[in-house]
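For reference, the structure is listed below as structure tokens.
The complex appears here minus one protein chain, its other protein chains still in place.
Our next item is chain A:
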Amino acid sequence: MKKLIPAVCLGILLLLPGCWDAKMLINKKLVNGIALDTQENGQILGTVKAIILESKGGGQFDVKDKLAQSTGHNIPEIGHKMDSMLPGTIEANKAFVIIIGDELAHQGIMPILEFFYRLPKAYLNTKVLIAKGQGSDILSVPEVENNPIAFDIKQMVNSSERTSLVPSQTLYSLWNQISDPSEDTVLPIIRKMSNGALVIDSIGLFNEDTFTGVTLARNDSSLLMLLKDKMSSVAWLDIPLGESVVSFEVRKMKRSFKVTVNDQTQSIESKIRIDLYGNIDSYTGSPDWIIDSKQLSKELAESLNKQAAKITGILLKANCDAFGIGRKLKVSHSELWKTIDWKSKYPEVKITPEVHIHITSTGALK
């Protein structure tokens, strides 16, 4: 008996599990990029790029993309229709990017994405992007040197994140931000340039889960990331100064973020001060190229202050609480927080940004 039980257990263990849930890789159609757009009839147009592995013999594979399109009311419906179009079972659980067309994003993105959160198999590290125009146009860009386009897009997002141009957003982080009433989110925007190449160089502002249509271009978006204290390893700022442009590379930063409420008028005020430390990459403002650190940092700060004030103005107008002022308010003034409707109160908030520049290095030149 003592020997029989383990033998039987081992037998069962070896034979049974996996019988039902075994899935062969060759039967799968792996989707690596999804684009979602609106359609005239209220349905959603889904475009996917699926990977096809073609054996070249000798254990080598050619990776090829295949494009498929169908319409439906939600993602699973689109997926089911697509499953009938493609050979193999469709698997959306390893998609690298989800691109949402701006029109669809304007109607709210959470109901569309719900499927991914509900599905235990789904991969939540997918990057979410907003497309300027149709998402399907982005995904159907011809591939470069046999590199699947979704990989390319993912790498573009990663490099933009590294230089603090766009926030690091995944499906996972997105849900927590959007469902939190005390903060609003921003998402990277991808667009197609006139020569057909793709570019990610701006961010779109969200009000709860709807895309406001307001975008911040390159320089503004970098500065917003810095004001949000979301610098990754480095941030590049190209600051126009007179005729020339000064390139400043931020290496380190400090932020102080305060929210105060006036007791009498109940008006909310927020002060954001950032101290940027970094080096000058290029300066041709003076004829001899020599930098007067003190003078230059003052001029740069002045220019950035103006730019920051413009950005906060845009945020207030778009009703996008990207800084999480609501979150601060909730903690420090919880009584007030309970009584106000934050979304209607936010545009009246006074935000005072303050930028300070500290030049730590001017490179190999003086």
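Convention: a contact is a pair of C-beta atoms (placed from the backbone, for glycine too) under 8 Å apart; a residue touches a chain by one contact, two chains touch by 3 or more; residues count from 1.
Note that in this section contacts and distances are computed from a predicted model.
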Protein name as given in UniProt for the chain not displayed, "FAD-binding protein", "Aldehyde dehydrogenase", "2-oxoglutarate ferredoxin oxidoreductase subunit alpha" or "Spore germination protein (Amino acid permease)": "Spore germination protein (Amino acid permease)"
From A:Asp21, A:Glu243, A:Asp288 or A:Asp341, residue that would touch the chain that is not displayed: A:Asp21
Given A:Ser140, A:Thr170, A:Thr210 or A:Thr352, the one touching the chain that is not displayed: A:Thr170
Of A:Gln60, A:Ser84, A:Ser233 or A:Ser334, the residue in touch with the unshown chain: A:Ser334
Contact footprint on chain A, counting only the chain that is left out: 5-6, 8-9, 12-13, 16-17, 19-21, 120, 123-125, 170, 172-173, 175-177, 179-182, 327-328, 330-331, 334
